[in-house]
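With one protein chain held back, the other chains of the complex are shown just where they sit.
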Amino acid sequence: MFALMNNMPHLLGDQLASKFTWFPEQASTFAAENDWLFFFITWICVLFFIPIAGCLFYFCWKYCKPKGQKAESNTAHNTPLELAWSILPSFFLVAMFVMGARSYLNQRTVPEGANNIGLKAFKWGWTMDYGKGVMNPELHILANEPTKLSMRSSDVIHSVFVPAFRAKKDVVPGRYNYMWFEADVASERVSDEELAKAKFENGDGVWDYDKWQFTQDGYRFFDLYCTEYCGKNHSVMQTVVVVHETVEDLDAWIEKVSKRPADQTPEAWGEKLYNQRGCAGCHSLDGTKRVGPSFKESYGNQRRFADGTNATADEDYIRNSILYPKKQVVEGYQPVMPSYQGQLSDDDIASIIAYLKTVSDYGPKAAPVTDDEETNIEE
Amino acid sequence: MSAGSLPSGSQVKDPGYPTPSENYLTNSKGILSWIFTLDHKRIGVMYLVGVTLAFGVAGLLALLIRLHLFQPDGMVFQGEEANNWYNQVFTLHGAIMVFLFIIPSVPAALGNFLVPVMLGAKDVAFPRLNLCSFYLWVFGALFFVSALCASGLDTGWTFYTPYSTTTDSSVILATSGAFILGFSSIFTGLNFIVTINTMRPPGMTWFRMPLFLWATYATSIIQVLATPVLGITLLLLIAERTMHIGIFDPEYNGDPVTFQHFFWFYSHPAVYIMILPAFGIISDLISVHSHKRIFGYRFIAYSSIAIALLGFLVWGHHMFTAGMSSLTTIIFSALTFTVSVPSAIKVFNWLATMYKGSISLTTPMCYALSFIFLFTIGGLTGLHLGTLATDMHLHDTYFVVAHFHYVMVGGTLVAFLGGVFHWWPKMFGKMYSEAGGRLSAFLVFAGFNLTFLPQFILGSRGMPRRYATYDPEFAGLHQMSTYGSMLLGFGLLVALFVLLRSVGAFSRFGLACGKKAPANPWGGATLEWQCTSPPPFYNFERAPAVGDPYDFSDLEWEADEERYVTVEPKREVIPEEQPKPAPAHAEDSN
Amino acid sequence: MSSHAHSEDGHSSDGHDFAHPMSVQTLLAVFFALTFLTVITVAQASFDFGAFEVATVMFIATVKAVLVMAFFMHMLADKPFNAIIFIGSFVFVGLFVIFTLGDSLMTSHSFEPRVEELAPAVAEPTITTVDGAP
Partner (left out) sequence: MSTIEASPEVGHDEHGHDHDHPPFLAHHFDTPEQQFDSGKLGIWLFLVTEVLFFSGMFCAYAIFRALRPEVFEGCSQFLNTKLGAINTGVLLFSSLTMAWAVRCSQLEQHKGLVGTLAATLSCAMIFLGVKAIEYSHKFGMGLLPAGLFAYDPSNPHPDPAGHPPYLAYICAPFALALAGVLVWLVVSAVTGNKFQFAIAKPLSVVCVCFFVGVGLGTFLESGEESADHVDVHADPNGLATASVMLEAEESAAADAAPAIAASGAMIPVDESVLEILATDPTNVGVVSGLNALEQQTAAAGTSTVTGDGAILGAITTTEIDVMTPTTAGVFFSIYYCMTGIHAIHILAGIGVLVWLLVRAVRQDFNRQYFGPVDYVGLYWHLVDLIWIYLFPLLYLIR
């Protein structure tokens, strides 16, 4: 502890010597305007503060008298003067309010055609949803295009804060909050050698963003913090924002993270898809009736449909239900399920089926179906 | 008594009344005479002891927080549960400081002692209620202690749902404590409003009241109007936790933002409960120690009331990023700016009071000057937070932490200390060491700035608040802040030492206690300086001469006795046969 | 301390000093008015006033409240200051309710729909047949 305290002068020197800035890097279209407004207010404050502090010290020095001496003047009031200093500052206040409110409205008005990314906050992490079922904790966006985050929380209140973008919004359970920003600085990529070296040194463990200052794909990043207190790991509920220069680059990254990693079993991947892709919203695992039939009675069960026909829920049936959900509707349910055609790859569907086999109470609780077997099943 | 030093022909009024054989501290003895006392002065002293203890506990927690943040990975708490420990410590620091220290500090401790004396009344209107509210405070404090002993509290002092409805810590004990403390606060406020309305003696018109009383009156209005809403909010929160009533918990169709509205409807006005009495103290301190009439008495008085009322319109600025509708957000931002005007008025008036005064740089004055400096910074940085666009960046960062510490610590705490140093001779009849007092004022000022100025920079650079660990880039500023907090803590210890020494707490170590205080050591013109120090049980041996509270023209310094005496008193001649004993009523009904 | 006796003389000649007893007739009249209004408010609930329903009910309740305050609580005979602070408190209640309610209504579109509310109704066989008929 004391050894560290000895570091103090050095650290102080560091602080002063190195690039001292009031703000983090400006990386969004809001940043410049926000910082300008901040300094505008600050200068007005200085304008007021210097005379106030100056008077304070000057009066102390000038009018400091020995005890018992009477005051030079005993003016009780001066209404014009008092009115003046009550009313004049108001003009500055109005200016601040107007500029702040205009800029705020801009921050609340999402431009047409903004790229929509879903964000889900939970204790203590983030899931970004890039559509088509691609989920990743990192936020990857496109430079010079507006991005809208549709945010929800699954437990307590969190708050998304990207200092470099000067943007913040709480994520409140029970409602959808949104925010938008347009990044205008693309993240650099580190050289392949540097990345390879870092990957080697980092090993298999959790990627150490703070240490490397780039992501495991080799991108520099901006910090994204949770700023609403949310419990034990609030202070490590952070993720990174990577800004891609081109849409191709972004798509390549999305493509890369969308596939089942080679080291994951289909069941595990299927479970992840069940939770991430919205199956869980309508299909329970414990037999409860929700919007759709429970998965507890899916695979291997006899199904009766609204049109009176029957069928056994086998691989083929499940696959069809995912791709063409309105063809065969189980009796007693509304045909509300959307098609996942083009949303799930064959591998994804196979993984879901493999997962369903593990949760269904009927039929073989069986050995995992191999990929080959699955791909043979054609519509 | 000391006619020789005065111009011939001037009539000398007996400066100190014949010293009564007993004062309020000595007129009855034994612990029971304190426990069951109905004397507002003793209750005030008990509050003073209580809030000081609470402050000590919360202050130690603050030092623990600062020490922990000395290193990016956390220095004090280690291991798996480190973050939980940190969360509990900052929550308790906030909750104890707010509910047990700041809210009762000036109004309940100093206010109880001073309001009736300044007013020229014998006691507050409801002495039993007054004692009751002190014991409610104790009871509430016990609840906090029991929460601490049970499983702590980790919700932050704001108890935001749904965190507070789902966490395992003792939220119910703590909220019950806050609920009880709320009632303590309500009863104190109610008592003061009634006292000021109906107990003013003849001659004490509204505009002859010292500004401290105006500030206390404004504070009491807020206490009575806002605190019940905290009561119901906490009650509903307890019900939410026990029965899941579904008003605040999204799990059951409730809305957490509604909770924030409920909570801040109280807690924003509560900010003014904390700062308004401080304004009152500073108004009196600046005027007395500049020996000059307060400049713009009415503007200051009205601005206190204006702040109290406007304070009810701005609670939404705590929720700019929470998901309020844009319209509500903009309205609240606009209203927020209106509150800054009356605060600014006061600062200008204080400066104008010092202008061409006869300033004595006594300890209370040093604190008052330090208050103006620090509060101005705190107030001005509020503009950054009230402005919507900049708040989007600064909200819930260390900028906010620094801002409200400048207002709460640099403002209220410094004013409280100034007030304690100012009225200490009156309360305990002893003078303290001026040098020690001034040293403490300087240390507190320096330590405070070193602690919290870096936090403005931390916040604007994006350091979120309530983080147990942080990115290494913020380390340097955090360390400066930690050093500052040590200095601040040391300064406060010096202040405590100086005060305790004056009443002989260290006499067994050979440290002499202070000199006996005269009735009027500073040259104040308000009524409390007309009674002896300490005041007799009944405050005034005879009816005080009610005059202009800021007219210092008939006070003369008596160097050999180190006191001020009144010459040619402009004593209000009260006819023996008055038509009505309490003319205050006539004014009330207007 | 002779002021006390003095002040008594200065007051009304009924000898009750600051007491202003209500006449029994007034009390009874107010009570019957209140009872009558209660009957009306119960009776109106069986008619459908549509959007005015809440307004009607609140209007009747407010009339009753005013009666209680003015007579039972002696507000008419009391010091105006007491009446002002009491009625003033409703201004603050108004502020509180209007801002909070207004904000809730303006943001209610962003509330998450509750799946389990929809679910049982959708799954209910009888209802499905009614709805699914077309």
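As written, the chain order gives the labels A, B and C, with residue 1 at the start of each chain.
As a convention for this text, contacts are C-beta pairs under 8 Å (C-beta built on N, C-alpha and C of every residue); 3 or more make two chains touch, one makes a residue touch a chain.
Quantities reported herein were computed from a predicted structural model and do not represent experimental measurements.
Which of A:118, A:300 or A:332 touches the hidden chain is settled by the complete complex: it is A:118. Among B:107, B:254, B:411 or B:429, only B:254 touches the chain that is left out of the view.
Among A:78, A:264 or A:341, only A:341 touches the chain that is left out of the view.
Residues 1-5, 7, 15-22, 24, 27-28, 30-31, 34-35, 38, 41-42, 45-46, 48, 53, 57-58, 60-61, 64-65, 68-69, 71-74, 78-79, 81-82, 85-86, 88-90, 92-93, 96-97, 100-101, 104-105, 108, 111-114, 116-118, 120-122, 124, 126-127, 131-132, 134 are the ones on chain C that touch the missing chain.
Residues 27-28, 38-39, 120-123, 125-127, 129, 186, 190-191, 193-195, 197-199, 201-202, 224-229, 231-233, 235-236, 239, 243-247, 252-255, 258, 262, 537-538, 541-543, 574, 576, 581-582, 585 are the ones on chain B that touch the missing chain.
Keep in mind that, in the parts below, only the chains that are shown with their structure count from here on.
Taken as a graph of touching chains, this assembly is complete, with every chain in contact with every other.
Of all the chains, the one whose CA centre sits at the greatest distance from that of chain C is A. Of all chains shown, the one whose average CA position lies nearest the global CA mean is B. Of the two chain pairs examined here, A-C and A-B, it is A-B that is joined by more C-beta pairs in contact. Separation between the centroids of chain A and chain C, computed from CA atoms only, is 46 Å. If you average the Cα atoms of chain A and of chain B, the two centres end up 41 Å apart.
Taken residue by residue, chain B touches two or more other chains at 250, 253, 255, 257, 323, whereas all remaining positions touch fewer. Touching two or more other chains at once are residues 107, 110-112 of chain C. Remark: chain B residues 70-71, 75, 83-84, 87, 154, 156, 160, 162-163, 166-167, 250-251, 253-257, 290-299, 321-323, 326, 329-330, 333-334, 337-338, 340-341, 344-345, 347-349, 351-352, 354-361, 369, 372-373, 376-377, 380-381, 383-384, 386-393, 395-397, 457, 460-462, 464-472, 475-477, 479-480, 483, 523, 550, 552-553, 556-557, 559 touch chain A in the complex. Contacts from chain A toward chain B in the complex involve residues 1, 4-5, 8, 11-12, 14-15, 21-24, 30, 33-34, 37-38, 41-42, 44-45, 48-49, 52-53, 55-56, 59-60, 63-65, 67-78, 81-82, 85-86, 89-90, 93-94, 96-97, 99-105, 107-108, 155-157, 159, 161, 163-164, 166-170, 172-175, 177, 210, 223, 225-236. Within the complex, the chain B residues that touch chain C are 197, 225, 229, 250, 253, 255, 257-258, 261-262, 265, 312-313, 316, 323-325, 327-328, 577-581, 585, 588-590.
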